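Every protein chain but one is kept in place in this view of the complex.
Note that the chains are named A and B in the order they appear, and that numbering of residues resets to 1 at the start of each chain.
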Amino acid sequence: MKELLGDAILLERRTRADAPAQVFRTLDQKNFGDFETLWRPMLKEARRRVASWDEAAQIDAQDSHWEWVEKAVEAERIMGRDTYAVECAGVTQGLMLVDVGFGRLPGQRGKELVYIELLATAPWNRPKLAPDARYKGVGRVLVGTAISLSVDLGFGGCIGLHSLAQSEDWYRAVGFTDVEFDNAKDMRYFEMTNADALAFVSD
Amino acid sequence: MKLLFTIDGLRRKIAADPEDEPTAGGPKGRPVDHALAAENTAVIGENKLVQLRVALGVLVRQLRLKEGLSIAQLSERAQVSEDELRQVEHDPHYTARARLIYQLSEYFRVSLTTLSQMSGTTHSINRVLYNAAVRYAAHSDDVSGLTNEEREALDTFVAMLNERSRA
Partner (left out) sequence: MDRRQMTLMLSDKEMSLLDELAERRGMSKTALVRQALRLYQSVTERLESGEKVFVERPSTKEKTELMVL
């Protein structure tokens, strides 16, 4: 059952004003509907305009996240697997799917962590896809939620994820450690230690 | 569960964060059944590749005919080159460029991964897919229209291709 976890804010890019947002656990039809009727058409349209293969790959990855709808539905039944949504102005702005994983960094090798399996932001929030991109901060809110979950589960805050090429700089900039290039997934794998995670969410 | 960030903290940090929004996770969300995949996957030998491309040519031509399009018309609508299209349909020694496969997969709504396997742009092919593709191509005739049977076989084959991409 969808539940409200708490309040957050996003930033209106144009005015730099606060935009009140909500974080939910467990997606519902509205979230799936927003993805299908609002996100995907814009992703398809953006693909026609892209200049580079890299960008196209990123759009494809996001668009093919339709597969996660099945996974999200399954997630309700599987322990340790959760879905989250950020909503603002009554619209789904970001989505996340997490599972329990195990650390690879030397200091936390084999220790449980929250693994972010999928993290996606609505295309209208991305400056590279929309010149008049709307909100900033969805990524931060969702990563912060994953860290909160990690603490709640008793893992101390550590999280991990695989990043698409274009997002690698973002993760490095906000405190993730670049662990390695993962051949199996063809992506770089990043982790946060407990200390980095707590720094990420603190004021 | 308690959210550990505060509104004030968010406000300050979001403003300082890099501009673009991040994405995590790849296109294939499903864990792969490695043992099964390894058993049924083989590196493509030259004549298998030719067989697959024959099937790809048949598939593209039939999809085009089903919509009643000429090569010129399809090339315009799918935004691909006429020459390339002609070669894909008729020359099994031709290696289609990734972009062409991509545009066709988009236009006809056929799974990109399976089309890529059929064009030989990946190095391995699933045995089940290979057998189905060869069987499908063997049953088509080189005429300029589609019979009802061919239409049915086409639909079944495409459905199977898209189904396989979920596995």
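Definition applied: a residue touches a chain if its C-beta (ideal position, glycine included) is under 8 Å from a C-beta of that chain, and two chains touch if they have at least 3 such contacts.
Please read these numbers as outputs of a predicted model, since none were measured by experiment.
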item	value
Chains on display which the left-out chain touches in the complete complex	A
Candidate in contact with the missing chain, chosen from A:K30, A:K111, A:K128 or A:R172	A:K111
Absent-chain contact - pick from A:G90, A:P106 or A:G154	A:G154
Interface with the unshown chain - residue positions in chain A	3, 25, 78-80, 100, 111-112, 153-156
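Basically, only the chains that are shown with their structure count from here on.
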item	value
Contact set on chain B toward chain A in their complex	1-15, 17-30, 102, 166
List of chain A residues in touch with chain B within their complex	5-11, 16, 18, 23, 25, 56, 58, 60-62, 64-65, 67-68, 71, 94, 97, 116-121, 125-128, 136-141, 144-145, 147-149, 151-152, 161-164, 166-167, 169-171, 173-174, 185-187, 198, 201-203
